[in-house]
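In what follows, a structure is listed as structure tokens, so that the remarks can point back to it.
As you look at this complex, bear in mind that one protein chain is not there, while each of the others sits in place.
Our next item is chain A:
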Amino acid sequence: MSGGNTFLGMPAFPRNAAAAVQDSQLRFNLRKATHTIRGKRASVVAELPDWAELRAAGKEIKDHTLRNLERYLLQMEEAVTAAGGHVHWAADAEEANRIVADLVKATGETSVVKVKSMATQEIGLNEALQAEGITAYETDLAELIVQLGDDWPSHILVPAIHRNRSEIREIFHDKMADWGRAAPEGLTDEPRALADAARLHLRERFLSTKVAVSGANFMIAETGTLVVLESEGNGRMCLTLPETLISVVGIEKLLPSWRDLEVFLQLLPRSSTGERMNPYTSTWTGAVEGQEFHLVLLDNGRTQVLADEVGRQALRCIRCSACLNVCPVYERAGGHAYGSVYPGPIGAILTPQLRGMGSALDASLPYASTLCGACFEACPVAIDIPEVLVHLRGKARHPRTERLGMRAAGWVFNRPARLARAQRLGGRFRRFVPGRLPGPLSAWTDTRDIPDIPAESFRDWWNRTDGGAR
């Protein structure tokens, strides 16, 4: 995965998270938001007696598609072309950004409206367009908040989850005028007032912009149809009003047929927003007369992920963010700590696979989890995130002191006699163990006591008493 260069040089996850956890406003906002969505999801999922079957079907459909990706991609290309659209293939972020910029330039326009899209964030499209003199306007309410606040999204579904309504009022009041229609006089932090301000601001944009850029939640190979799920209607405006529509979609978003979509239209809304049915579901196939449609199929590291037998299950992801909302680490670290547009548990397995583990940040991501398993349980396509985390840890580079410690522990555990000797040594010097440990282990004793070391290990007790018989 290239693009999103803003994250380059960020410190490793533990440092980012340690800073974030000190921010009490952030922790309050995150806790409140994640627990609300978590509760909603749990209750609408519990309503369905066939949830386990739906989940299994979702997993199977995705796995089947990924196994036959080449065939379905070619079928998709053929169907889109037959329906009057144009298909472009982008190996990486740079190529995708170049294609989109050239397409926009060919229209003679200098601005585009955007439907919320993870793929375009992944490749850093807005920044790339800016460098070419093209302004990209986000139209999703939360993305608007992030864009106006010169901020980064911190959640896949609710990118401004780290902001509360009084912070949003401030951003609207201070920044809207720089981007278009100013916020109304006397703007309050009532949700309705904030939504009205955004609506008025965006309406002008929708009616005056001739090019739109979107992603897609699904692509249906049999008919060449794209599907976008959203809940504000901004997507519908962007997908229908402009003369030119450019959609940048990851190659793993394919489904073979409309029948398969049925499963995902049940899985996705319940897992993401905790709704039974998605409010605005737009589908389109090719282009109608007077309009132009371009599909940019994005690889950007995906085929490399597909080559990993354990890691490839991450490509089943439908970006619902249920895993973020149940993750105790995400809840306390926030999304920015992950240094990627994909935060939380899914980000911890997706980012290191797409970008590699070359940087300190990316190598630290597989360790940003206690392996508690809440993410796997919530995942609607059964991605075993803890399994992939452990798999990636096995491929990561380890610090020298840790390597030595692990080797020493392995040496002790390899022979029961060595373990017994080590235990006796610990027992003999137990009174000299300090309350505060040195080196990396001080991380334990900074907030926790260490347990008292017993005078006698279990095995020595067993041997001495013959299992308690003497």
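Here is the rule we use: contacts are C-beta pairs under 8 Å (C-beta built on N, C-alpha and C of every residue); 3 or more make two chains touch, one makes a residue touch a chain; residues count from 1.
By our rule, contacts and distances are computed from a predicted model.
*Asks:* Choose one: "Rhodocoxin reductase", "Cytochrome aa3 subunit 2", "Alpha/beta fold hydrolase" or "Fe-S oxidoreductase". The correct choice is the protein name in UniProt for the chain not shown.
*Replies:* "Fe-S oxidoreductase"
*Asks:* Just to verify: which one of A:99, A:220, A:329 or A:361 makes contact with the chain not shown?
*Replies:* A:329
*Asks:* In the whole complex, what residues of chain A lie against the chain that is missing from view?
*Replies:* Residues 13-14, 17-18, 21, 27, 328-329, 332-333, 366-374, 376-377, 387, 390, 393-396, 398, 402, 406-407, 409-410, 412-416, 419, 423, 426, 440-441, 443-444, 446-451, 453-454, 456-459, 461-463, 467-468 of chain A touch the chain absent from view.
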